[in-house]
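Left out: one protein chain. Kept in place: all the others.
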Amino acid sequence: MSIVALGIIIAIKVVIILAIILGIGAYLTLVERKVAAHIQRRPGPMVVGWHGLLQPLADGIKLLTKEDILPSSANQVLYNLAIIMALVPASLVFAVVPFGPEIHVFGYDIKPILTDVNIGIIMAFAFGSLAVYGVALSGWASNSKYALIGALRKAGIIISYEVVITFAALGPIMLAKSLSTYDIVMAQIHQKVWYIFLQPISFVVFVFALLAETGRVPFDIQEAEAELVTGFTVEYGGMKFGLFPLVEWYVEVLSLSSILTVLYLGGWSPINIPFVGFIDPLFFLGPWSGFIWFIIKVTILFLLVLWLHWTLPRYRIDQITTIAWKVMLPLALFNILITTFIAPLLRG
Amino acid sequence: MIKKVFEKPLNFLETILFLDFIKGMSITIKQAFTKTITTHYPYEKLTPPKRFRGFFGHKTVNGLEPQPAFDEWVERMKIEPRPGQSRCVVCYLCKKACPVPDLFEIDGKKLENGKKVVSVFNMNLMLCTFCGLCVDACPVDCLFQSDIHETASFSRKDAILNLEKLEAIGKSWQDRREHEPDRIWIDDDARQALWRENKLNLKKVDNA
Partner (left out) sequence: MQASERTLNEIKAKLPYVEVKKDKLLSIVYVQKELLINTLKAIKEDFGFKLFIDHSVVDTLEAQNRFEAFYILYNVDTKERIVVKTRTEHSLPSAEKLWFAAKWAERECYDMFGINYEGHEHLVRAFMWDTYSYHPLRKDFPLQGYETVELPSLNETVFGDTLSGTMNYRRTHTYVPTLKDLEYTEKNRIKKKAQVVLNWGPLHPGTHGTMWFLFDLEGERIVQTDVILGQLHRGVEKLAEHEPYQQFLVYTDRMDYISALCSNQAWTVAVERLLGIEDIVPLKAKYIRTMMSELQRINSHLLWLGTYALDLGALTIFLYAFKEREKIMDIIEGITGARLTISYTRIGGVRMDLPEGALEVIESFIKFFPKELKDWEKILSRNRIWVKRNKDVGVLSKEDIYFYGLTGAVARGSGVFYDIRKLEPYDAYSMVEFDVPLGENGDCYDRYLVRIEEMKQSIRIIEQCVQKLKTMSSNEPFMAESQDPKKLKLTLDGIGLKVPAGEIYSSGENPRGELGFYINSKGGLKPYRVKIRPGSFYNLCVYPHLMENRYVADAVTILASLDPVVGEVDR
């Protein structure tokens, strides 16, 4: 391919990914509020637009037009840098997520993944680790006791669960014999089995680590309103305050759910019967059915995360770190031990 | 007489299969698909029951006064009853019954034929506790509490009820709700949204 065509394709991919993240991220606030409201037997936002469909627009305008406060004893550079350090790494994870199979458009073969490096999974987890900086910097720069306590708690949780999530992800990597995200999905398709059926322990550990990294119940001790009143974001206002939950609760959940579908649920493949084959009820969509299946799986995972959020109570901070190091990590290591016996039995 | 409370701890199978989480989640998902119970105020409103203790009013002289109490008090305090206006006999019993000393400001004036009539009746509702002791004290069923509960205003003067406002509230109440039976509440759609799941069917009571 010529350089110009390559450039145009990359630009189109970047625009699509950014639009999806920011647009869908805003509308996911409405989805969460509606789902939470119906679980609680009330209708949720109903006034702005039909059944509240324009509510994210109203919220966005409200947050953008608020006064931009800077506490007088806060460190200005770090205060503003913290927001950037939170938003950018969470979005960068989408660079290594494959959305569908290879498609042929206008005579070009395009893989719907921004960069298919051969260490894709490690890049994803590396970007996740950078999220600690946003938290720690905002807690320090705010110069307030509550913010400091919240930031220290959150940083401790993220660091512990980074280790857990990496060890849990080693299972499917060993089964697929590759670190590239595209190759992991292709391996599941060739071996005709989703790795969730071979790695149930690792799947459960990954889900818990997902909830902890993104600050969702039962690990949201950081935002425990009764104690810390929104934790490390307590000194922020306006859109700067709005960006933190957007990034943490929605963009990071989406990105880690995408990694979860890639590793365990076979990416864009349709419904799977283990070791036999695939059934595709959406065959009439042709090559685009893969994209639809990917979106369906991420949606189901997101709704599962919401369902857990609005049902369970939350753990205490020392219990969270105890679970990470004393329960989850041994389970992940035990899972690796079992996988060493299973992996040579799979071909392809 | 004594009951010891105790709850079984989780056994091993329940721990690894997360059965406690799954049971809890099944309850919430079932609730998510049932109808909502809220009332969308201010587009839908609940009607307060007959006994509601809202703003005050003076009932007017229209032939439905409690006899023989009204005639006795009119004679004792030498009042001239005027049809269509307040029944008050200026006995000061409501002021004595009120827990707040400065709430009532009552005065009567003498007419040419020697009889008295009420001229000033101010209630300072910024101090009121809405307890209803004054309503219990009134011997001629004049002072009563209506169903007005949306009482926000922009200035303190709107919270002082004088004789005209009290008579207006009383007249409107006597037209709208005087003849309602003493039932626990009126069945309207907004109330059914909350009570539908209890499968409540109250007997219909005709207007007394």
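What to note about this one:
Just so it is clear, A and B label the chains in written order, and each chain counts residues from 1 on its own.
Convention: contacts are C-beta pairs under 8 Å (C-beta built on N, C-alpha and C of every residue); 3 or more make two chains touch, one makes a residue touch a chain.
Remember, predicted model here, so these are calculated numbers, not experimental data.
Judged over the whole assembly, touch between the missing chain and the shown ones holds for A, B. In the complete assembly, the contact with the undisplayed chain comes from B:L93, out of B:L93, B:I148 or B:A168.
Which of B:E44, B:D107 or B:D136 touches the hidden chain is settled by the complete complex: it is B:D136.
The residue touching the chain not shown here, chosen from B:E105, B:E164 or B:D188, is B:E105. Touching residues on chain A toward the chain that is not drawn are 36, 39-42, 145-146, 149, 217-218, 220-221, 224-227, 229, 310-319. If you put the missing chain back, the residues of chain B touching it would be 1-10, 15, 20-21, 23-24, 27-28, 31, 37, 48-53, 93, 96-99, 102, 105, 122, 124, 129-134, 136-137, 145, 155-157, 160, 181-185, 191, 194-195, 197-200, 202-203, 205.
Please note the rule applied: only the chains that are shown with their structure count from here on.
The geometric centre of chain A is 53 Å away from that of chain B, both derived from CA atoms.
Of all the residues in chain A, the ones that touch chain B in their complex are 35, 37-43, 46, 307-308, 310-312. Those residues of chain B lying in contact with chain A across their complex are 21, 24-25, 27-29, 31-38, 40.
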